[in-house]
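Pasting in a structure now, in structure tokens, and then I'll have a few things to ask.
For this view, one protein chain was removed and the others were kept in their places.
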Amino acid sequence: MNNIDLSSEQYYTDLALEARDLVRGATGQEIAGVIEDKQTFPYGSITIIKIEDEAAEKVMGKPRGTYITIEAPELKYKSPEVQLSVAEALSEQLSNLLHLKGQETALIVGLGNWQATPDALGPSVVKYTLVTRHLFKHMPDAVQSYLSVCAIAPGVLGITGIETAEIIRGVVEKVKPNVIIAIDALAAANINRLGTTIQISNTGIAPGSGVNNRRVEINFHTMGVPVIAIGVPTVVNAAVIGRAVLETYANKFSGGRQHPVYIQETISDVLEPFQGSLVVTPREIDDLIENASRTINRGITMALHPRVPREELEALIS
Amino acid sequence: MNNIDLSSEQYYTDLALEARDLVRGATGQEIAGVIEDKQTFPYGSITIIKIEDEAAEKVMGKPRGTYITIEAPELKYKSPEVQLSVAEALSEQLSNLLHLKGQETALIVGLGNWQATPDALGPSVVKYTLVTRHLFKHMPDAVQSYLSVCAIAPGVLGITGIETAEIIRGVVEKVKPNVIIAIDALAAANINRLGTTIQISNTGIAPGSGVNNRRVEINFHTMGVPVIAIGVPTVVNAAVIGRAVLETYANKFSGGRQHPVYIQETISDVLEPFQGSLVVTPREIDDLIENASRTINRGITMALHPRVPREELEALIS
Amino acid sequence: MNNIDLSSEQYYTDLALEARDLVRGATGQEIAGVIEDKQTFPYGSITIIKIEDEAAEKVMGKPRGTYITIEAPELKYKSPEVQLSVAEALSEQLSNLLHLKGQETALIVGLGNWQATPDALGPSVVKYTLVTRHLFKHMPDAVQSYLSVCAIAPGVLGITGIETAEIIRGVVEKVKPNVIIAIDALAAANINRLGTTIQISNTGIAPGSGVNNRRVEINFHTMGVPVIAIGVPTVVNAAVIGRAVLETYANKFSGGRQHPVYIQETISDVLEPFQGSLVVTPREIDDLIENASRTINRGITMALHPRVPREELEALIS
Partner (left out) sequence: MNNIDLSSEQYYTDLALEARDLVRGATGQEIAGVIEDKQTFPYGSITIIKIEDEAAEKVMGKPRGTYITIEAPELKYKSPEVQLSVAEALSEQLSNLLHLKGQETALIVGLGNWQATPDALGPSVVKYTLVTRHLFKHMPDAVQSYLSVCAIAPGVLGITGIETAEIIRGVVEKVKPNVIIAIDALAAANINRLGTTIQISNTGIAPGSGVNNRRVEINFHTMGVPVIAIGVPTVVNAAVIGRAVLETYANKFSGGRQHPVYIQETISDVLEPFQGSLVVTPREIDDLIENASRTINRGITMALHPRVPREELEALIS
């Protein structure tokens, strides 16, 4: 139990917060090179984790940088009040990462596959995005208080036959944005997080990472501009649930004794045929995607256009 | 391990075949009042289970009647050849249950919620159904080789506020069909079955039974006409996966010893927040629904219109 | 030009307001048996037309009863402020027709075909409807300030093979509602009305009336309970546009002289192949349906649950 391999399927999580908990749960100690800050807001909490050096990168299985996690358990119940509060928290955190002066161009990238419901978060956000970039040429007065915003939903490798990073890089070279905001559905380790947690990071993102087929990453290194990633867990990989069940049971029954090889074998036996693509998700996954994408879009819109009155923005995106 | 409670969430399956395996796995014996026959076809097997008396009903947790299970592992790979072969097997089995003379009216009922992808099988079949009933009045010559077929997708209680059985009963009293064919997404106990198994039964169906909120049943008793149910597993309840993992592990590690109370507690602990609605499903659930509904529609169409040339039917439904 | 045949395809409109204008345009006189009242609200006007006797029924081509038309040109621009104002106007007019005491059950019927975008208004409203009827049994306290509301989207004859009125009648006999509110996409005579006009009437509705294949009507006579119809024009029949163009041109060019036979022939020649199903609609028909259905749902919800605080309702339907 001391040596948790966060790269194994059983421990897979896209959330830095969960990776930290898994590592600390195993070792019972603070993690060197990982610092953390926590605050609250009316409907939940905000945890800021910084992975500061290479050693911490390895232990955490995540690139160094800042990971902000907004947790709002009530987000699950489609309440406009909760949604607004979370969108405001997201907007504030995003603003802190963006440091916009107002003359920039932001490119929103909706990762994922709109033909696979649990993976449709990114394209759904793009559908709602308020784009303005094309108006600056012909209607500059109408958008003078706005940031220049554009958006694409590049699709997934299985649909396009092209690495998603290649498509985005091609568009970036034409559009020359100052920042990319990439949205993707995430895999969590804990079902409580489905539709209730938002992670914002400045480290970029590897599309499909939760699906066991890691693709070329979308980050400052590959894109040449800062990449802010925003994600919401929409699934827990089935192998993670299997492992969690076994550990919980072992803690109750056999005083915590487990047999890692048997755990691996068990998970393979039970989950074999669809391995990698089998996920745990609510039946109402369509609703979850709809609500999460609206909340994210609201938060992004507020952060990108701080000089536009709130009511005006609400009118344009609702 | 001897007393399996098939009504508990951990053992939930809509498939009689799996219920039989669970019971026999626990007892190691034939089940009194349950008889079985098995045959093969090019891409799989067909198992016919008959539950014959009240005692067997109780043990199996399913009403008495005939349950036909078509298993075709390759159905998962969208092959037209496999799909056609399975549709033919379905058509043949369905014909055996229907005993049509050609003058009857069949009502296809697509159960489930088209706004929740894993639950959208029934409405998707209705979308593809070849309806003819309305043509008998104004174009009788055009449909003289056809059976009179009509179809509804009544929705689910949470969307309509009306028990699904009430809606169907209301329509049945107007349309006066000779038989109802009800299609619904099922919950299996084994992930191998997702999208690869079709169950046909003459016992009717309880909508939402896999979701832990059993509704009024749709069967001969409530509808006044025979009800044939056709279903394909689209999910495995998360609790079932939890239990399966624990059992498999116990067989490897502790010689099969398990602690039922701890198992129950573990599953509750890990899966609590969404309990009942948390499911295991492939990420590509949209594709699974599309393929399964096309296969079922093909099988039903062939069974209902035996006098119409195959090519003509294919042209109308593809 | 004196004898306008409102039942001909060229003059087809589902709006009583337009029928009146067409008749008066032709005769230049008040119509006996038709009385009218007009008022305004911040974003438009409300016209109440009453058809009072059989003679007026014939001239107008509409059954006797009250037709309320809300006109709000700005509704076309997805503004939340306009949408709210129109929803309030709709709510008030609907309340006047409903006279609810609070103990009734209302059945919302979403007519039309969700697989044909211009015809999907009714099913789209049902998707958003706040249903409560099923909660009165198990959670009576939670809904004590609410009216009992249920909803169905019965489909169209071509998909179900069953007359829509039969399906609804079957459901009505089970649910025994006190009132039916039927929503349907309408055909107007003037493109200005697409997405900007709402008609409410207490006369019931004939599904598909704008499509030249009149179906059994859904009204007090066929249902046994009052039927309030709510509709928004989503299309103008192509033949109506053809006729309008010819008349406008004749007024400019030949001093208004027209040749009715040639007009008919011309329209047949140009529009033949799809006749009846060819419509004029905005390219952005998907948006029009989405906006109109949200506005209607808001208005209905406010009218049905007057004792529930506005914020609570907004939270539940947004």
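The first chain written gets the first letter, and so on, giving A, B and C; residue counts start at 1 in each chain.
Rule of thumb we're sticking to: contacts are C-beta pairs under 8 Å (C-beta built on N, C-alpha and C of every residue); 3 or more make two chains touch, one makes a residue touch a chain.
Here the structure is a predicted model, which means the values were calculated and not measured.
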Among A:Leu84, A:Leu100, A:Cys150 or A:Ile317, residue touching the chain not depicted: A:Cys150
Residue of C:Ala206, C:Val279 or C:Leu304 touching the missing chain in the full complex: C:Val279
Contact partner of the left-out chain, one of C:Ala55, C:Ala142 or C:Val245: C:Val245
Missing-chain contacts mapped onto subunit B: 78-81, 314-315, 318
Residue numbers in subunit C that touch the chain omitted from display: 115-119, 191-192, 194, 211, 235, 238, 241-242, 244-246, 248-249, 252-254, 259, 262-263, 265-267, 269-271, 273-274, 277-287
Residues from subunit A at the interface with the omitted partner, ascending: 115, 126-127, 129, 131-135, 148-155, 157-163, 166-167, 169-175
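Following the convention adopted for this analysis, only the chains that are shown with their structure count from here on.
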Self-contact between copies subunit B and subunit C, residue sets same or different by half: same
Interchain centroid distance [CA atoms averaged], subunit A/subunit C, Å: 43
Subunit A-subunit B separation of Cα centroids, rounded to whole Å: 36
Distance from subunit C to subunit B - Cα centre to Cα centre, in angstrom: 39
Subunit B: positions in contact with at least two other chains: 115
